[in-house]
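The structure that follows is given in the form of structure tokens.
Just one protein chain is left out here, and the rest sit where they should.
Naming follows writing order (A, B and C), and every chain is counted from residue 1.
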Amino acid sequence: MSGWSPVNAWLPLIVVGTSLVAAAGIFLLKEHRHGLRTVFNLSAAVIKLGLVIWMALGVLDEVAFETRYVLVDGVSFILRADPLGIMFTGLSSLLWLFTTIYAIGYLEDAPNRSRFFGFFSLCVASTVGIALAGNLFTFFLFYELLTLSTYPLVVHRGTEKAMRAGKVYLAYTLGGGAVLLLGVAGLHALVGEIEFAAGAGLRDLDTALNPVLTLIFVLLVIGLGVKAALLPLHGWLPTAMVAPAPVSALLHAVAVVKAGAFGIVRVVYDVFGIEFTWQLGLLQPLAWLACATILYGSIRALWQTDLKRRLAYSTISQVSYIVLGTALFGPVGTVGGLVHLLHQGLMKITLFFCAGNYAETLGVHRIDELDGTGRRMPATSVAFTLGAFGMIGVPPLAGFVTKWYLGIGALDTGMAWVIAVLVASSLLNAAYFLPILHRIWFRPQRAPWPDEHFRDCRDTHPWLLLPTLATATFSLAAGLLAGMPFSPLYWAEVVVLREYLP
Amino acid sequence: MSGGEALSWLLVVPLLAAIATLLAPGRWRGWGSLAALPLLWLAFTPVLAAFLHQGTLTTPLGGWSPPLGIALIGDGLALGLVGLTLGVFSLCALFAAADPDPEDHSHLWPLAWFLIAALNGIWLSGDVFNLYVGLELLGLAAVGLVALKGSAEALAAAMRYLLAALLGSLAYLIGVALLYAAAGSLALADLAQLDGGDTTVRVALALMAVGLMLKTALFPLHGWLPAAHGGALPAVSALLSALVVKASFIILLRLWLALDADPLAVVAAQAIGLLGAGAVFWGGWMAWRQARLKYLVAYSTVAQIGYLFLFFPLITGTGTDAARLAWDGTLLMLFAHALAKAGMFLAAGNLVRAVGSAQIADLAGVGRFRPLSLLSFGIAGVSIMGLPPSGGFTAKWLLLQSALASGQWPWLIVLMGGGLLSAVYVFKVLRHAFVEGPTRDTFRSPPTAAELAALTLALSSLVLGVAAHGLLALMRPDALSAVLEGAG
Amino acid sequence: MNTAIDAFGLVLAPALPLIMLLAACVPGFRGRIACWLPYAAVPALLLALGGQTDAVARLDWLLFGTVLALDELNRVFLAFTALLWLGAGWHARGHLAGDARADGFRLLWFATMSGNFGLILAQDVASFYAAFALMTFAVYGLVIHRRSAEAIRAGRVYLVMAILGEGLILSGLLLAAAGSGAPLMALVSDLPGAIAVSPRRDLIIACLFAGFGVKAGLPLLHLWLPLAHPVAPVPASAVLSGAMIKAGLLGWMTTLPLGLVSLPGWSLLVMLTGFVAAFGAALIGVNQRTPKTVLAYSSVSQMGLITVGVGAALQAPEAWPVLSAAIALYALHHGLAKGALFLGVGIAGQAGGRLSGPGARGLWLALALPGVSLAGPMVSGMAAKTSLKAAFEAGMQLPAWWAHLPMLMGLAAIGTTTLIARHLWLLRDMKPGAAASRSEWLGWGFTLAASSLGLILLPWLPVPTPWPEALRALPDLLWPVVAGTLLGVLAHRYLRAWPIPAGDALVPISAALRQLRIAMCLTLRALRRQLRPLGRRLSAWTEGLRADGEQASPLEHTARREAGLIFAVLLALMLLALTMG
Partner (left out) sequence: MSTDLFFAWIGVALCGLGLFGFIVHHHLMRRLLAFNIMGSGSFLLLVGLAQDGRGPDPVPQALVLTGIVIAVASTALALVVLRRWYRVSGESSLPEDV
């Protein structure tokens, strides 16, 4: 399988293209062609997943997959499959499959489905593009495309509240995009085209340029931090919760916040190079920022009464683990951050699926309405429990693996205070998740469900239940079988070993 | 037929078509024009082929050689612009022909053909007086088009437009007179030999610049534009915004490149850049404040014109790299804006027709019934906002790079701020696609061809973002290298 | 072959409860699983009795590489834990008949059991912590099984403290593992050595001591114990008090650097806490009004004594081998005895007329037996206490006040005896309920027997002291019992119980917390009130900025009207600039 072949050069583009083609096809379909749309959706998702697995195997064998095209002089459009990119691509295509299944069930009989699924596919195309981008310019291209393709999803409901959320979302993300563009352009002006390559770095530049580089780094992190919901830039995330559940799941677990976090990883490792970032003295403040966000998100989550809003604040907190791992100067911390990229995705998507199941099946939105749902919807509740415990970081679930690696990584770097943050965050996570679990499992149902559907199903509609259980199983397996080949941990280690260690 | 001879057909065909449609009865004009369009493309193809084969083409018209005769020069820039004109006009014509307008607007066709002839004349002219003739013809045709609707509002807009156009042309004409006095020639190539420090030349250039700025509607001389562009028929608005304002800009650009040697040019360029910045912000702000859809789009044109004028500070005295980037960026911006804005006006026309109201607030719920029109508007909006992947973005990227390369970071703020401001007004419209609620349920559907025309224009502004490389390489002129030598 | 069986047993011991848990989720199996409930502990018991010491099972694919093993120390813990789970399981099977929430109880029962066995057997840090957490969280459901207001409150207190403990343990484990050779796949056995040389030694010890101390009922960390035990169903209290508390102890014994370095400061602190627990719990305990609360305080008191043993080992590393055996023995002895006592409460409550009937005397004796054993003079208690005392004396170069340790232990035994007396007294007053089922009797009887005869039945138990010497120490053991009994008999008529609520210090603490919350709310509200005008002004300003609706602005009008003028001005300016230049 080694060696170069023309197919390999096109494969990254084809992977991005599958969802683009699906998007175009779905846009052109008439609203009532449900069957055909479902076929489109699912076949695109399955084909993409298959291609990504093929590429992943190839990448393990060090096959090069690269698409390259000169856009204007000095700027190329590059899609390339490296281990880190494949990791994120794998996550998005896997979760896309499940989210698509879920969304088909969730939006049954809802209006505007063509529009929804069209933008949905576009959103995934941009996420995969972000993952496979081979240079900062291409990354930015898809990063902005992501903003555009998610806006219609956020405002999908079309209510006054949704429109306001959409406005906030746009204000944040477009502003962030502009700042990011400044950073990217500045860097480009300074050193020309920047391909992602470990250790490519900017070290060889004149040291007099260090302040400029620092400024550019700050611009990049601000631009990416909006999507990653870093502390002062997180405001859009809770308001964007008005979107339908699959969208929230996608926003939180796969696409938007992950794109931001992934971008920060790319900037630190593949643009500046971890050592050079360290020399510039930027890792420490980044770690502080991440820790502040972790704690802030958790604390704010305590006070939320709406289930999805609580989950949203939890996301703010959890995504910063990835940033924290990036900011730890050492292989172990990096593994922790990278692996959380996948773990958080699996766990949070499970939680949002569950929240959607509760809302869709019983009409339950607020936390105090959850009493006794465990008896009515046991399978969903088990999934929710797994997700919640994973978030808390209870072994053997996925979250524990992350915390352990981050903790050890922090100690390797000599930042013992990070342990305190990790533990405090775990405690806070427990403080806002366990009461929910208590209500679900141990309280009797108080009142008739606000809006019950699927009365003849034991739990909920199979289209909704199946993806939920699948992702819950994955998040359990990711922790329980962390030592197995092809587990998230394994991939993260491959990335670090191959790219960032000499 | 050699490529050089074919060059003149690019003028002759539209003129003939204009006369033919003028003579034809009203109901034949539209379809007759559509039938004439392939002829125009047929004339363009050999020209393009010849250019690709042998480089810049020159034809003395009617066998007279300069200075008395009129020479047509087909360089890369000119041919690119001719191509753009043909493309935009074809789609606008399709739109207008498909439009089942109850009122008779068949005068549109001869006027539009005159407009095309004037535009092609301007793109292909090599001397300043020909440019003047083209400019006047363009202005008259455009005013006629604006007045076409016949309503009081349209007539007032046309009148104002006419006055501004006349004033601008006159200033330009006086400049031509001064230049001729100084150089004894009208050819741009000869003017390049002039000593830039000469007072006569300076005054001439200043007069011409102000006149052209008035015709391009650069802030704060843009007062005539919103009413003229916003009040006209959709196809007319599209032509005006996409092409007509660009004509005077291109003339200014060519003049600037020819008469660039003046040390004061840097100061003047900065001043023009400042006006451009003002246009970006003021136009964006006003666009946001509009209640009527087409006025919003018209103000957006005011803003976008501002970007074009950043060309001057970025190319004057900044060094090879910055100048090359500025050139590429500005031209790409021009192309992207032309395509996107034409698409946007056509889409806006469709939307207005669908809901039967010009107000933005009445668009609520239209997304469910006319998704295609709104999608076209959105796609065009992407380019207007300068978001990737679109021509607008790539152009903005190049301009950013140019500003950074020349160390003029304040222009960054303009580029960024303008982009954000445009997002504000574009989304002011787009959000109505998603609003659900008490809305009308009677929508008139525009013809499919009209929707497709808008979509094609919008999409091509996106494609331009990824296909810019070849186009820019084609248009980068020998003239530029001369400038670069001067600047370097 | 044997090793293969051992390895299988090692895996099966924690896995069988989980398998049964999963099976219990399938409606068709539910009845059968309910019937087999007690036998989930059988593999663990068989392993403890018949497994080879040093048997190892490695599951590299699980977590970061799970290692399960049996050694001398955890074999003791596994033995009594398994016995207890078996006995309590039998009791639970009868106890749950007719309970509407029995299904949920069984699931959590299996989960807790699996966690308990897992943490005893796990040798790598990750699995150890995983099993520990599983037990911690699952037991919450057992505590609040009744859903009464007290149960919910007890559950909440338990959960808060348990999670704090988990956090401390996690930090301790992380800090310790980072210093070991393979931080990512650290073995528990690597930790003491790593801690001993770690620059953050004191911090790590503090984290682990306090973290495990929550389970072991250290003073102030014990608050959940007297709340949770009375409200939990009887079999749950039995395992809670008998087995789970010992998990904390096992945590100390495996992770702290015992036997490696001498830490006099820590030793003093730990021993002091131990004694505070031993005496304080006894004092508070005699003032309680329900038998199970008294037993819970007795557990705190007993764990206090064991804590003293741990403290001693911190001072005198060379005494660790002896001490660890003694502590293990004591843990076994206390675990089984306390289990039997708790199950006895259930029996007494449901014995119907028998407590006053013809066979009453025998029943009373049986109920009191483990209590007496706890106080000292029975076989297992004797062995445990003498070995502990012997261990104290074995150390060399000790602080002078260690000479008083046996005396202090004697005093503690007085407390224990008084507590048992109080317990029996309260049992007498219990309202008789429905008759206990046969399964409940079986469970109680089994645990009682195990508690009384455990020492004899488990031949490999590390009994450190030769018997004659132990017999010679008998008077030392007997006088506190006699004194305590006398005290109990004399006092019960005159002692009017102080109204100390169960959970003692919790009451003022929660009151203080409530006050703090109110104060914070008030402050925040005041702050918001201060900030409101500012916000209003800001929003008014932004409104003003956008107020001028949708029409062209005045400036625009001017520009339009005076386009010509501006044109002229611009022209003039340019001309001026040009001619000046």
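Note that in this section a residue touches a chain if its C-beta (ideal position, glycine included) is under 8 Å from a C-beta of that chain, and two chains touch if they have at least 3 such contacts.
Quantities reported herein were computed from a predicted structural model and do not represent experimental measurements.
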From B:Asp75, B:Glu136 or B:Glu451, the answer for touching the chain not displayed is B:Glu136
Full-complex touch with the removed chain, picking from B:Ile73, B:Val88 or B:Ala158, is B:Ala158
Considering the complete complex, of B:Leu48, B:Leu178, B:Ala192 or B:Leu293, the missing chain is touched by B:Leu178
Across the whole complex, the chain not displayed is touched by subunit B residues 67-68, 129, 132-133, 136-137, 139-140, 143-144, 147, 150-152, 155-156, 158-160, 162-163, 166-167, 170, 173-174, 176-178, 180-181, 184, 186
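One rule holds in what follows: only the chains that are shown with their structure count from here on.
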Dist(centroid_CA(subunit B), centroid_CA(subunit C)) in Å evaluates to 78
So, in whole Å, the Cα centroid of subunit A is separated from that of subunit B by 42
Distance in whole angstrom between the CA centres of subunit A and subunit C is 37
Contacts from subunit A onto subunit C in the complex sit at residues 332, 389, 393-396, 400-401, 403-405, 407-408, 411-412, 416, 419-420, 422-424, 426-427, 430-431, 434, 438, 441-442, 444, 479-484
Given the complex, residues on subunit B that touch subunit A span 328, 332, 367-368, 371, 375, 382, 385, 387-389, 393-394, 397-398, 400-401, 404-405, 412, 416, 419-420, 423, 427, 431, 433-437, 465-466, 468-469, 472
Within the complex, subunit B is touched by subunit A residues 27, 69-73, 75, 77, 111-112, 114-115, 137, 140-142, 144-145, 147-148, 151-152, 155-159, 162-163, 166-167, 170, 174-175, 177-178, 181-182, 185-186, 188-189
